[in-house]
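Excluded from the complex is one protein chain; the other protein chains are retained at their positions.
Letters A, B and C name the chains as they come in the text, with residue numbers starting at 1 for each one.
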Amino acid sequence: MLEQIVQIVSNERSTDSYYRLVVRAPQIAPRIQPGQFAHVRILPMKDALLRRPFSIFQVEGDTFSILYKTVGKGTVALARMQSGEELSVIAPLGHGFTVPQPGAETPLLVAGGYGMAAMYLLARRSPQKGIVFVGGRRRVDILCEREFQDLGWEVRVTTEDGSHGEKGLVTQPLLAELKSAQRGRKLFACGPTPMLQAVGKIAGEHDVPAELSMDEHMCCGVGVCLTCVIRVRSGDTWEYRRTCTEGPVFDARDVVWEEAR
Amino acid sequence: MLEQIVQIVSNERSTDSYYRLVVRAPQIAPRIQPGQFAHVRILPMKDALLRRPFSIFQVEGDTFSILYKTVGKGTVALARMQSGEELSVIAPLGHGFTVPQPGAETPLLVAGGYGMAAMYLLARRSPQKGIVFVGGRRRVDILCEREFQDLGWEVRVTTEDGSHGEKGLVTQPLLAELKSAQRGRKLFACGPTPMLQAVGKIAGEHDVPAELSMDEHMCCGVGVCLTCVIRVRSGDTWEYRRTCTEGPVFDARDVVWEEAR
Amino acid sequence: MRAETQSPESRAVEEGLEPDLSVSIGKLTLQNPVTVASGTFGYGVEYAQLLDLNQLGAVVVKGIRLNPVPGNPTPRTAEVTSGMLNAIGLQGPGVDGFIQKYWPFLSTLKVPVIINIWGTTVEEYAEVVRRFDALGGVGALELNVSCPNIKEGGAQFGTDCNLLGQVVAACRRATTLPLITKMSPNVVNIAPYAKAAEDAGSDALAVTNSYPAMAIDIETRRPKLANITGGLTGPCIKPIAIKLVWEAARAVKIPIIGMGGIQNAEDAIEFFMAGASAVAVGTANFYEPQTPLQVIAGIREFMKRKGLRNLSQIVGSVQLTR
Partner (left out) sequence: MRAETQSPESRAVEEGLEPDLSVSIGKLTLQNPVTVASGTFGYGVEYAQLLDLNQLGAVVVKGIRLNPVPGNPTPRTAEVTSGMLNAIGLQGPGVDGFIQKYWPFLSTLKVPVIINIWGTTVEEYAEVVRRFDALGGVGALELNVSCPNIKEGGAQFGTDCNLLGQVVAACRRATTLPLITKMSPNVVNIAPYAKAAEDAGSDALAVTNSYPAMAIDIETRRPKLANITGGLTGPCIKPIAIKLVWEAARAVKIPIIGMGGIQNAEDAIEFFMAGASAVAVGTANFYEPQTPLQVIAGIREFMKRKGLRNLSQIVGSVQLTR
């Protein structure tokens, strides 16, 4: 974990409301593990003070990049920034994914929307190839399909409106795949909370291991404020654990789901 | 008085910490009288909300300009803005100077620092030429000397450090001039409050009329908040009057000076 | 509402095209729920050049007491993070001065005029009320019992339940005009104060006035206000005001006019959901005089987007269960 002022190398619109931001961060880049995130202070935000967390998408030499969607004041302000401008970044943060080792279970990655960002680095670092299940509402929400194919991974796409790939939810092809052969598989998921909950349920029912990257609101990002907690099994009860430090990646069996908000 | 979103035509550094901003404002420009001001909303200010008042310096066709000094967050943010960007302006505001009419007293303009801005439009609109007394701390604080000369006005410069013109305060050459001939003169002054107070005193002692443009903190700029009041003689007592509406220009005889802050 | 002719809006509402934005404050009906905060809109006439006052829910004027008031020395306001401090000291022309200088213009407006009043004794409050009752044509009276910037009168009435009840009761006896009590935020719990005002006959509450605060210029070591302390207003106080409105709304049945930092329609809707039936735009007028009109337009748009026909579908609608 380091705090650094970093320079924007590029910040370009990818599709629709998704952007790719590349920053030069020589001390941070080499330390990044898949599933970790960067906590970014976007100075041009007017009267909004807090940092915004983003999964690390790619690492190249002394740069790293994030893939983000414009949803509110922070991401909109970020999208307006240009190469050469500066950001303050605290990274790498959090406990990431277990990178599959040679001979371990075949990784099945499940991603929704910007969840693809965290998955890409995992796929890239994984010596073992597997399948990526990616879902979204419309065609524009399917990110990085090509990048995963270029890494030699199979990509199965679903969209809710059927505009690309299979029509429906990402869990459909996943269930089909698990039915074909449950053993020797491990799930890794990142995306909206309802998707994570569905994946967790499927993993439990099929008794396959699963690592979920939880999407909780954060404040400090480094474990001091206790904003980002989720309920995690502890003996026969539960306790709050911080997604920013003990997570964002948790073993699906440990997560105690609260009612959907 | 109009509220308009205006486009920046140019915004350039003049000398040291002084800048000239030109905006296109076709409805506002033709209505401007010397001594009036524009109340400017500078959107890039972070978490500072209020407008900033600036005297109108020049009017050319459908544009007007201001001459400003960077002193705090508003003026610093303004200095960073570029042509093409937008500002919200309420203008023209306030009760300006009485433009000297042919045959009236010879105008003696007294200006300190950015006070020159308000004076220029007065000189330009005045059918009668006169003398401009301009003072500042250092050479860089003497603005628009050339512009006044180009209008055919005489300019007498003083600087506190003697780096340009006579060394001392602007009131010295003014006093000398008034001693040479008091009658048929009228003073017009704009600048820091101590200078205005000194000019007011001199005018009283020499029994020459004087109009002073008062520099008070403002909030609304249009007369509703009662922030900008000064004490003005009323019978044998005084009452508060608003500099933004009843001023900024007041007859020196009416101003009741409070102790210097 | 003194408007006899039907506004274009109310026609559209009948045709089923537009949501109905009208709201009642006691026996007073406002064409829409957006008013302005006393002291941030002068006497109306000043802003008349910049916006059409007849589009507002009501015009609320600067606080008036019986006699003219010189107000505090300057500096009277200071800018702070996302807000401002003020200690104007209720400068004003007194009842007679107001009626002579400003009433001729105000009485021509088609929307109600609400007059904010104050006094230093219970009897003075009642006397001012009687004078405006006799004037005729006044929309409502707002009792300012919460100005933090004057030594006598003002806040003392707003932070003492008993005194508050006495002031409101005395004013109630003096008029049949709708009475709005303007509450102080500077209380541990607003509920008993809200109840006291309701019980004494107030038709509505205005929540909230400015919050006592202070700023110091570190270069001169002087307070930024001549009055040393002043009232904090603007977007920085919105979360405090929302909580006060929510608590007051649970304590009383009379309508609440919410205010504190409203900059846009989203802010206004947050106040409605917390329990306000109407809102007032204050500090935002100073930096963006079009704010009240923008808020009205934004509320209308929100209601259309959500398929809402009446404001009552929003007021107090915050969902407390998860």
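The rule is simple: a contact is a pair of C-beta atoms (placed from the backbone, for glycine too) under 8 Å apart; a residue touches a chain by one contact, two chains touch by 3 or more.
This structure is a prediction, so every number in the text was calculated from the model and none was measured.
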| item | value |
| --- | --- |
| Sole contact to the chain not displayed, among A:Ala104, A:Leu175 or A:Cys220 | A:Cys220 |
| Residue, one of C:Leu50, C:Ala191 or C:Val318, that touches the chain absent here | C:Val318 |
| Of C:Ile99, C:Met214 or C:Leu293, the residue in touch with the unshown chain | C:Met214 |
| Contact partner of the left-out chain, one of C:Trp103, C:Trp246 or C:Phe286 | C:Trp246 |
| For subunit C, residues in touch with the removed chain | 73, 80-83, 85, 159, 186-188, 211-216, 218, 220-223, 226, 228-229, 232, 235-240, 242-243, 246, 261, 266, 269-270, 273-274, 302, 317-320, 322 |
| Positions on subunit A contacted by the hidden chain, ascending | 1-3, 41, 47-51, 88, 90, 216-217, 219-220, 222-230, 239-240, 245, 258, 261 |
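The rule we apply is simple: only the chains that are shown with their structure count from here on.
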| item | value |
| --- | --- |
| Chain whose average C-alpha position is farthest from subunit C's own | A |
| Most extensive contact between chains (C-beta pair count) | B-C |
| Chain centre separation (subunit B, subunit C; CA means) in Å | 36 |
| Where subunit A and subunit B are represented by their mean Cα positions, the distance between them in whole Å | 58 |
| Distance between chain centroids, defined by C-alpha means - subunit A, subunit C (Å) | 47 |
| Touching two or more other chains - residues of subunit C | 82, 235 |
| Interface hub residues of subunit B, defined as touching at least two other chains | 47 |
